[in-house]
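The complex appears here without one of its protein chains, the remainder shown in place.
Just so it is clear, A and B label the chains in written order, and each chain counts residues from 1 on its own.
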């Protein structure tokens, strides 16, 4: 439960807000590298943390990320010419490089001093793991580039996709840190009792704070088999890391993998979700066919997305194609696709969930802990401090894990080496 | 004429407003019974007086009407499972019965005390006359269920339909209490002088207050034939009752009937109109074919409505398919359908009509009287009193009537027994 004031404080991320100041202390995904396929190609409109921006891949292959409007008379740079290492406004021909310097000003007399004075707002970018990352905060506080383990995996062992979500980012993050709901919302085989998360639907949760945020241990009772333990990481401000290695240990023909999402606020009421995956280690094969199968299972495969967009075909406008008959006989929600189920619940809360009306239980411990970290970080940034998870050293060696721990064993011993990055 | 402040006060009905408090003292139509056709069927989204709600028919056939969001973490209950006499949220499996009690909480450890504490907002419902009625006010002030005469007529002598209107409810109610406009807006046969309401276009109006609101007597001069008298009832807060018995007395092949509308605010700028009809008495046959013909005449028949909705095909987006040639030669408006004509005028005033700019005449007496009653009732409720029309005893025996009163006769004598319910 948050007060209305706390809820406002923690959810808003536009320029000038406390939440905006917090998010701007971290490198954020700006877009997929594949959205800027060619040098000197067409500019790309982006909206990040409530700011309208333009991305372009310049003649040298570097990505520029700049204000959507020309500093001269505020003409839209989307229509600009991406040429010879810069973006040229088509109103009066002023040209800027990816650092925001004005490199040509043909509408003014030769020798004008205006050219040196004019700057285009430009944010630094790096490309890693198929993602263009940007840093939108104060330059003197800029951390090292992002270095999550999954970014170090070789391309053929890793992938990232992106989906549009029509609500505030925190609703997504809360779903991502909530292990309990998978026993319900993602129960896709009604009546099948062998599924691990069906055997115990009220997991016990322990949270341990770290320099990057926290990890939590979810424990489900498997009876004679022992305990099913999952360790999730919450990497601030809005990344979840979870493991799905059970297929491997359980001997089924699956790819043991690490999974996660980053929720990137487009603005206060819309979000881009980056869905990453990397294989357990380099002995694991990740085929193209497998990738497709898994994205389809999530409900965000090629055929699930409106072409030319990152929006699901099953969305709010059609009630996610819920099938009430399917809901009675096959799966818990009547909705196809694991992430589609998540979106139905998260978007269905409205643009920004009213957390003052909640009743929280013990299964919500991880949610509560995350909100507390965020509220503390908001204060910390406002007081000039550095929040958790900014420096890559805080998170670079961590990875999530999950496994059944047989009776009489301590999970910490068994998980020991598994929680350390292998890439 | 209302001041801007009075206009705001009288039109707004959301939670916490004076108008909201007034409307919440009465049973209101929530939906048609036919919108919830089967037990354990899919839940139905409703919006009533600015509140987002979910209706469901449970395993026992009773209708639940509850908050649209789960009290746990505010997930949308629309996607819930309607099963075994309750609605189960698909986020974490919490289940609530139609009274709002939490009857299962599987994501929490067995024996949790949280289950008793959590309540889902639930409003009581009753079904009468093909309508699901609800009471959204303070429980200790809840009146007896609605008992309008038309609700007591047997199903085969009665029917109700529902239409969506894209403006504030008061614009609808004002049109419904305005007898004068039928000589103009509903003049569907230009030049035909035999129509009663064409013979005298400026009816004289007398209003008499009652315990349920008022009735008014509209008098039109028919020359040698006498006076055409209509008695309308205004049953607070937003029901009109009128008679159309002239077909009967006039000998034409029509069903003499009582007619009316209830305007139910979805929110401040949209409305559901419930259109009811019942036959004069049990000697009158109401065939299915006749019902269809009449709904068509109103412009809200099966072919007039966008399938799967309660919205007219002739609507604001297409200027009600006005035909200017038809307007010159056939009917006064160029618009087909009596209620379509009403909607064109009422929706055309904008979302909420600015009544501070009016010039009222003697034909507006009934409108003025209704506004005065509403303003008084707003004060009364704010001061802890009970407004008119809450108790069924105030209205249960009334019915409207219309008839030509020959010269030398007193309408009161002729109307005497006709204003008393026959069902």
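Methods note: a contact is a pair of C-beta atoms (placed from the backbone, for glycine too) under 8 Å apart; a residue touches a chain by one contact, two chains touch by 3 or more.
Keep in mind the model is a prediction, meaning the values are calculated, not measured.
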Of B:290, B:310 or B:332, the residue in touch with the unshown chain: B:332
Which residue of B:223, B:361, B:384 or B:408 touches the chain not shown here: B:361
Options A:109, A:308, A:384 or A:408, residue touching the unrepresented chain: A:109
Identified contact with the non-displayed chain, of B:138, B:348 or B:406: B:348
Positions on subunit B contacted by the hidden chain, ascending: 174, 180-181, 183-185, 201-202, 204, 319-320, 322, 324, 327-328, 332-335, 341, 344-345, 348-350, 353-355, 357-364, 367
Sites on subunit A contacted by the missing partner chain, in the whole complex: 41-42, 69, 71-76, 78-79, 81, 83, 90-93, 105-110, 112, 114, 117-118
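Note that only the chains that are shown with their structure count from here on.
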Approximate Å spacing (C-alpha centroids) for the pair subunit A, subunit B: 48
